[in-house]
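The structure follows.
The complex appears here without one of its protein chains, the remainder shown in place.
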Amino acid sequence: MTKQVQQLDRVIIRFAGDSGDGMQLTGDRFTAGTAEFGNDLSTLPNFPAEIRAPAGTLPGVSSFQLHFADHDILTPGDAPNVLVAMNPAALKANLGDLPRGADIIANTDEFTKRNLQKVGYDGNPLEDDTLGEWRVHAVPLTSLTVRALEGFDLSKKDAERSKNMFALGLLSWLYHRPTEATISFLEQKFAKKPDIAKANIAAFQAGWNYGETTESFSVSYEVKPAKLPPGVYRNISGNQALAYGLIAASVQSKLPLFLGSYPITPASDILHELSKHKRFGIRTFQAEDEIAGVGAALGAAFGGALGVTTTSGPGVALKAETVGLAVTTELPLIVVDVQRAGPSTGMPTKTEQTDLLMAMFGRNGESPLPIVAPMSPSDCFDAAIEAARIAVKYRTPVMLLSDGYLANGSEPWKLPEISELPDISVAYTTEPNAEDGTFLPFKRDTETLARPWAIPGTAGLEHRIGGIEKADGTGNISYDPNNHDRMVRVRQAKIDGVDVPDLQVDDPDGEAKVLVLGWGSTYGPIAAAVRRIRKSGGKVAQAHLRHLNPLPANTGEILKSYDKVLLPEINLGQLALLLRARFLVDIISYNRVRGLPFKAEELAGVIQDVIDGD
Amino acid sequence: MTKQVQQLDRVIIRFAGDSGDGMQLTGDRFTAGTAEFGNDLSTLPNFPAEIRAPAGTLPGVSSFQLHFADHDILTPGDAPNVLVAMNPAALKANLGDLPRGADIIANTDEFTKRNLQKVGYDGNPLEDDTLGEWRVHAVPLTSLTVRALEGFDLSKKDAERSKNMFALGLLSWLYHRPTEATISFLEQKFAKKPDIAKANIAAFQAGWNYGETTESFSVSYEVKPAKLPPGVYRNISGNQALAYGLIAASVQSKLPLFLGSYPITPASDILHELSKHKRFGIRTFQAEDEIAGVGAALGAAFGGALGVTTTSGPGVALKAETVGLAVTTELPLIVVDVQRAGPSTGMPTKTEQTDLLMAMFGRNGESPLPIVAPMSPSDCFDAAIEAARIAVKYRTPVMLLSDGYLANGSEPWKLPEISELPDISVAYTTEPNAEDGTFLPFKRDTETLARPWAIPGTAGLEHRIGGIEKADGTGNISYDPNNHDRMVRVRQAKIDGVDVPDLQVDDPDGEAKVLVLGWGSTYGPIAAAVRRIRKSGGKVAQAHLRHLNPLPANTGEILKSYDKVLLPEINLGQLALLLRARFLVDIISYNRVRGLPFKAEELAGVIQDVIDGD
Amino acid sequence: MTELVNGKGLSLIPKSDVKQGMKDFKSDQEVRWCPGCGDYAILAAVQSFLPELGLKRENIVFVSGIGCSSRFPYYLNTYGFHSIHGRAPAIATGLAASRPDLSVWVITGDGDALSIGGNHLIHALRRNVNLNILLFNNRIYGLTKGQYSPTSEIGKITKSTPMGSLDKPFNPISLALGAEASFVARTIDSDRKHLQSVLREATAHRGTSLVEIYQNCNIFNDNAFEQLKDPEIRDDITLRVEHGQPIQSASKAVVRSADGGIEVVDRASVAEADILVHDAHRADPSLAFALSRLDEPAFEHVPIGIFRQIDRPAYDVLMAEQMEEAKAQQGPGELSDLLLGGDTWRIG
Partner (left out) sequence: MTELVNGKGLSLIPKSDVKQGMKDFKSDQEVRWCPGCGDYAILAAVQSFLPELGLKRENIVFVSGIGCSSRFPYYLNTYGFHSIHGRAPAIATGLAASRPDLSVWVITGDGDALSIGGNHLIHALRRNVNLNILLFNNRIYGLTKGQYSPTSEIGKITKSTPMGSLDKPFNPISLALGAEASFVARTIDSDRKHLQSVLREATAHRGTSLVEIYQNCNIFNDNAFEQLKDPEIRDDITLRVEHGQPIQSASKAVVRSADGGIEVVDRASVAEADILVHDAHRADPSLAFALSRLDEPAFEHVPIGIFRQIDRPAYDVLMAEQMEEAKAQQGPGELSDLLLGGDTWRIG
């Protein structure tokens, strides 16, 4: 029997199962196939809370959402069209996000009495009318997999493990995904265990054939490749892009990279990634704590390295004193804060934008530093290079504000031309800089106000720096009141003078009265919402701040040129506070602090309300 | 020969000498005599940089300034009328502050070639015309002292040590200070060494007689007692008043005081003071670092104590993570920040107001807490009680922002009536609070939004708290998005709802167009400046914020009711930023970050300029 | 209060007047560790041990840092504080120093206690704060999904050390002894009887008792302590360290070596009388320290038991004494006296 093929412009799939079910891997593979096929895509993994919960329980549910389309898209999507539920917990945990009429593919084998009770289902939702409003496909994924693998000499347990590949095969059939990449991937992954490799491939193909042959799926879907700008692409997550950006910054600055870090969710993967690339002359140091991590990075920077420390909110708090030392000794340093839900331990695996004001003000004394924030997973690459550029050019710690959503989310990334990456190299100071032939460690570049960077090993420039106030020029300890006032202002002036590009506004016909402003990871949902408004004929302008400190020179002017400025933030209005104070503009804040990214639909509604003026 | 007596309404004296010369003691004693005599007064000690420098060098100079008058005064005075210079370094270091025509009493014995060279004097300023514009009294203090003590069997060195008492005697004569208190003080201080006591007393009297008998002083001065409100007074420094305030808070809250602290300038004296009063059931714990200090205080608070930690800027930065834990576990805690010049180590012995924004925002996540700032040394007593009141009533960490100027400066303090001190006691929770008879550690008081404070040892209320987000009510770990948003907002609402008194404006005839606003230790100089303006017929209103978070309800209304609002701060405009953001009022900032308090004259000039509108 | 000052063991902690069972110490929270995690065994061991102490449940507090192990307090129906990473000893110090009537436990991991929290740990030990510290040593960072820890062996391949770790690990027993600890022991998750026997002594010890518990993380560092569990060899490699007993395993024994140190020899090769008899009460920690070095290189033989157990005044008691003394000398605090203390004068 030939099956009907339906064309779609976009699909949102969510794979959900137990932590042990390998949903993240399944999602990754489906993403790879989708990328290879040429769709635009965006993903959102959702890990269970810190600790692995017992199998089959709600806290143990792990999910992976993928949005792919025949046009360029901006978010992992608001609501799934298809939910793959590997067990009752997965169904229950995700049903709330599922719009009526969506497809549910449920692994009936796991809907046992015990598993149902574990999550508080009295009856079996697959049998009673609980799911009346959805299109349910009940598939005994586990047993089908086991049967498919009967030929192999595998324990039942091992065979069952492959059920996620069966599901992947089924979905690949359902959406016409290419299969080669997945097969070769499995061959590589289990190179050492060819039986396991074969079994997984068999399960994968069995899933495909199941879709092809059985009744339960009458329709399959096609999503044409997207017309993306030509180039070589790969799919990349924010943490990986950020790590690559740091490596690129090291190459482009000709400075050896030294990472001093202490593991913390959701930043750890940057440490993991960088530790794999020692051949770039990278040193990764897992310190005893965050303070030692940043301390070591600062020490390395004093020695001429590109010093980096990576962490999340609680770690930034701990590093504050040492970052203050970097501010006053005016050494280059990159502090990466992958923000997570706070306060305190908060919700480590959830995203938030609540560290902006800590980044600005979380140190004793007047202690200014530049702040850069990436706007998408792949943008973490460029943002890292930009942070490094500022750090080495101005000899200052720079705060790079990523977040949990960017860190783990992924999207296709058009690889940059290496030749087009900026040269951010600076020369160490090697000669005395004073008329009298002596060396003045705090004599500044008249344009950038940066002080010389003379590293140990340089003859004749021996000098001492420290955290006590320094005399302008000589850098000797000084308690002179006027010198202190001058130094406080010059440190501020140096940061205020950092060269940042103007803020770009997207206002197609220049008729918008409302500007939607954003920063960081909210770019995708905001842009998607703006599109919706415009599609429905509404007029709205959009601008997104990449530099939070200093702000682009034209920021105030732009804010004042619109009747209303709407600023959605995943905090209680932190950027709004800075902009209101600076420009006395009555910014309209929209704040939700749910540990999740905004949804495009949600924001579209908010924007419309502002346009309509209520 | 009888000497002329001249009446003065106010005098500013500065004692200056080597770290070893005992200038602080001399100043203290003169202050005591002056207080006893009934003048109003204000003092400003000025310690040398952290480390004791070699004798006779500029960095080694220690000084003590005292302002006393026959009327109430507000500051230690801008410029001294009299400088007592115990050596050339003391002269050189302080001459710049000395208005033309002021008196200089110099210890000629120390103006040796070697000492002069040490500080870069080619000639002897006492002999050449360097001091032409001042009234110099050259007195061989050292040799006179030694001669006066010939009778005693003392080494020359020991005899010389008493020269500061000789100087004190001379000044006491010059300004008609009572002598009994000083004599009995010396008897007590050296009770164990009666010879030393006698020697010092002899030196003191010799100094007095020297003034009485020699030519070199033709005039002596009288400053009549001030008409201060009736009551019992004592002279007190900010750190001592703050320590006493904490003890009073412990008594008035009926909670045992637990101080967890790590020494740091200029906060250490609070630890020292509290450690003397164990009989009040106070526990003082010198921790291994600041983090342990606040951690122990928080642990004690969980156990039902009034937990306090005292530190300065660098310590506050280190404590941030733990303070965030206090915010989210909603336990009472007092964090005292005696601000000093930053960033980083900065200038530890100098004052500054640069930690306000760190206090507000220096923690990861949305982590609000109340902030209280005393306005004068004696006000530290009341501010400490107010901080404790808020902490225990609302179960929240409270930041108490003192500074180096308040900490070491002193003024007469009218002792409060114990009976009139506020009762700030709260009851621990001892009963289940849920309908079903269970205990909900995060079920809030509907009015204050405070959660119950149930301490270990209370049967039936066993519960667990922690830094992970908590389910509203039960306090169980929760990763529910809406719960998190709700909790973030309720924590904010609790702090926003703290009951703080309205802001009082001093605007005598209500005709002022300009309001001068201030916070913390700038009260004295601002008020003194305002007086000057009004004396010269100008009209200006003054208001001083004691609560920085939340702000008094009427703050915005007051700011908007004046044409111009001037806000002098010893930072780059931190409170201004908060007020501008909140009320969109174009505050005029006046900022000097010199590590020193403002001068009344300086501010009067600024206010006048604002009034005149340039 | 003088009772307090002389407080030893559990004497200052109110006793329960009802008989308790294991279930009395289980909270209503679902336990959330990976299936097979060694933490389950430790939890069960503690829950079934606590009733034996007969203390009022409300006077027991578990304080933890952050880590898988640090979730422990949620599962006990006592007071609990799941604090922040590495700071539990500091927080518990404030609680224990100000509340002598509480039994305060610290639950921590090898990263929590020895990496970020190392300083608080060694200071608690030298101060001898009244704490029972259980250090769950799985030689890995569990919660953050598998980086090496300060107890991981050199060359450990982990997420953060793809080419192997470089740092020489701490020996927690040696470190504690170097930090003036008054009670130091080691036990293992799988041996409930031994674990509880150690807890018995640890709780009877007023002051800081540090108990290192070898704990299996079956997800990120499985079988780290397999040899000690393998019925084939465990009795041969486990050197029992018990006060007053010869230090030996089924087949090995500890004796003085020629050069004056100590060494492990074939038990058959020495006379019973020559086997070193353990004295945990020695004032000098040197011998205990020497014993702690016997598990170098890992697992040819591992000393398990109580290395050191000496009497030293606990911090809370010393603090209380000074308060007592101050009151005795100056009388209880009077606010008015305090304020009137300095030079005062009256106006009007």
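All chains are identified by letter, namely A, B and C, in their written order; residue positions are counted from 1 within each chain.
Note that contacts are C-beta pairs under 8 Å (C-beta built on N, C-alpha and C of every residue); 3 or more make two chains touch, one makes a residue touch a chain.
In this text, all values refer to a predicted model and were calculated from it rather than measured experimentally.
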item: Omitted chain - touching chains that are shown; value: A, B, C
item: Touching residue (missing chain; options B:265, B:458, B:476 or B:591); value: B:265
item: Of B:88, B:125 or B:314, the residue in touch with the unshown chain; value: B:314
item: Residue among A:298, A:358 or A:593 that touches the chain left out of view; value: A:298
item: Residue of B:345, B:364 or B:476 in touch with the missing chain, whole complex considered; value: B:345
item: Touching residues on subunit C - with respect to the absent chain; value: 115-119, 122-123, 126-128, 150, 163-164, 166-171, 174-180, 256, 260-262, 276, 284-287, 289-290, 293, 312, 315, 318-319, 322, 325-326
item: Sites on subunit A contacted by the missing partner chain, in the whole complex; value: 32, 35-36, 38, 181, 228-236, 244, 247-248, 251, 256, 258, 260, 277-283, 285, 287-289, 291-292, 295-305, 307, 321-322, 325, 329, 415-416, 418, 421, 456-468, 476-477
item: Contact footprint on subunit B, counting only the chain that is left out; value: 49-55, 57, 59, 262-265, 268, 271-272, 275-276, 278, 284, 286, 288-290, 314, 344-345
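We take it that only the chains that are shown with their structure count from here on.
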item: Distance between chain centroids, defined by C-alpha means - subunit A, subunit C (Å); value: 40
item: Between subunit A and subunit B, centroid-to-centroid distance (C-alpha), Å; value: 46
item: Subunit B residues counted as touching two or more neighbouring chains; value: 321, 325, 329, 466-468, 477
item: Sites on subunit C at which at least two other chains make contact; value: 66, 84
